[in-house]
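My structure is below; once you've seen it, I'll send some questions.
Complex shown without one protein chain; remaining protein chains in place.
Take a look at chain A:
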């Protein structure tokens, strides 16, 4: 129905403006990191209960990719950072 994401560039905006991509706590491996690392990066996802970092795209706003840290149970949003500030080592 409704809820708000506090975009670091645009302020609190309705979630309908955003697109969620998924787990932001995984880093893209080096090209030669080996099959296991790549398999984990492409296919394996945790589904944590509680705190979780996700990539959200402010698709209908500033078009920045953000890292939203939120609680999957209570939906409390702890932090929203620009993905570039987060870097690859999230």
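One rule holds for everything that comes next: a contact is a pair of C-beta atoms (placed from the backbone, for glycine too) under 8 Å apart; a residue touches a chain by one contact, two chains touch by 3 or more; residues count from 1.
Criterion: contacts and distances are computed from a predicted model.
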{"item": "Listed names \"Heme exporter protein C\", \"ABC-type polar-amino-acid transporter\", \"Sarcosine oxidase subunit alpha\" or \"Response regulator\", with the criterion being the UniProt name of the chain not displayed", "value": "\"Sarcosine oxidase subunit alpha\""}
{"item": "On chain A, residues whose C-beta touches the chain left out of the figure", "value": "1-5, 12, 14-15, 19, 21, 24, 28-33, 35, 38, 41-43, 55, 57, 59, 63-65, 73-77, 82-84, 86-88"}
